[in-house]
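Structure, as structure tokens:
The complex is shown incomplete by one protein chain, all other protein chains being positioned as in the whole.
Up next, chain A:
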Amino acid sequence: MGHRIHRRGMLKGSAWLAGAAAVLSGANAARAEASGEPVPIGQAAPLTDFAAADGVEFRNGLIMACDEINALGGILGRPLEPHFEDTKQMGDATNVQAVQRLIDRYGVHAVINGYNTGSGSAVQDAIADAGIIYMHNDTSSGHGVLIGSDPERYFGSFQTDPSETWYGSGLLKFLSSLTDGGTFAPANRKLAIILSAGTYSSNIANVVREGAAELGWEVSLYETVNVPISEWGPTLSKLRQDPPGVIVVTHYFPADLAQFMVQFMTNPTPSLIYMQYGPSVKSFRDIAGPAAAGVVFSTVIGALQDEIGLDFEARYKARFGDDAGHNSGVQSYNAAWIWAAAAALAGGSGAPGEEEQNRKVAERIRAMIHRGPNGTTRFMPGEQAAASYPGGTDDPSLGMPHQFLQIQDHTAEPVLIAPWPYAKAGFITPPWIRG
């Protein structure tokens, strides 16, 4: 890792003293520096293939968290030692093989992932068999269903972000807040939904489609595209033939979405454009250029633009470069801190087979309300997935904010426009609608 972080420097950050760093520091008591036998932890991430841009950030996030945790004494004096395996295209079989290698080869006490979109239940089964802890950001409603089916067996599996369905319901609420408050007057009440094949994108699109009518929207187009897609001509023709008030794109590849904007802007319709996740990646703005300005997007997990979030962003970019994707890195970073604090409070973590100790760690995680750079992480009982704010709770201190952002200047970072109290600016009507 080669990057030295000192305990004194860590403790100087007042924002962090309010969170897990203070908990860990207190549990570690007099241990100034981790020097005991290392605790192996693992990550299975898409380090190559189409999601590598995020996979590398997941790795960076975990490395950074490990260094900071080790600077505070690790877990009761034992430093963390991260190991990584590649999940390539993130198929369920590849994912579980990668996790099994982490368990068999390194004896990891915990697997701390970003997302692997193709995951089903195989990884959770491998984790349950080994009796260790699993923290992931698959953003999947399937996780909660699986945990609910057998909470005893899946005691150690946690999804450290809300499920994808919150994207859909959150979007409809956001649109209502814009139109009801008079901030935005759509050209009509038609919604066009563009999704990619796959459970994740479809689940979001289906929630929007099913909830649209209740809030006075009519779905005028529901179009599934194959990915990757660079030629949007036929889809744009359909949109231009019947221009909707809002275009909702639940596909999430940044490069594909950027091309959509480039081709849309050659002959735009007066439609608000909402996209999911992709525009949070800097390369979306790099590729789309000026065509990116005006796009609204959201993410259920990303660094907030507040004291803790901006501090994290600055440290992350100072370490990994200006183009580093801190919004992806925060996923594993946040999860690692939750696990480390819980393990320290539980009296240490357990290796594969030491299930009783890991059950104590899981108990601590379930009881914890953690404030990280991405807001609050609190696990919903029975699902072991993070609660979403404002969709799942109306108290911002009890849920992870579903952040809505807008690219108002393609040369600058997107601006957080919702939800309260985190928003930093108001929504502005996109330039192609203003005319």
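We take it that a contact is a pair of C-beta atoms (placed from the backbone, for glycine too) under 8 Å apart; a residue touches a chain by one contact, two chains touch by 3 or more; residues count from 1.
Criterion: contacts and distances are computed from a predicted model.
This figure omits one chain of the complex; the name its UniProt record holds, of "Cytochrome bd menaquinol oxidase subunit II", "Chemotaxis protein CheW", "Amino acid/amide ABC transporter membrane protein 1, HAAT family" or "Thiosulfate oxidation carrier complex protein SoxZ", is "Amino acid/amide ABC transporter membrane protein 1, HAAT family". The chain not shown here is touched by just one of A:S35, A:S149, A:S176 or A:S237, and that residue is A:S237.
Only one residue from A:V99, A:A258 or A:I433 touches the chain missing from this view: A:A258. Checked against the full complex, the candidates A:V56, A:L72, A:I247 or A:V296 give a single residue touching the omitted chain, namely A:V56. Think of the hidden chain as still there; on chain A it touches residues 48-50, 52-53, 55-56, 197, 223-226, 228-231, 233-238, 241, 254-256, 258-259, 263, 266-267, 281-283, 286-287, 289, 323, 325.
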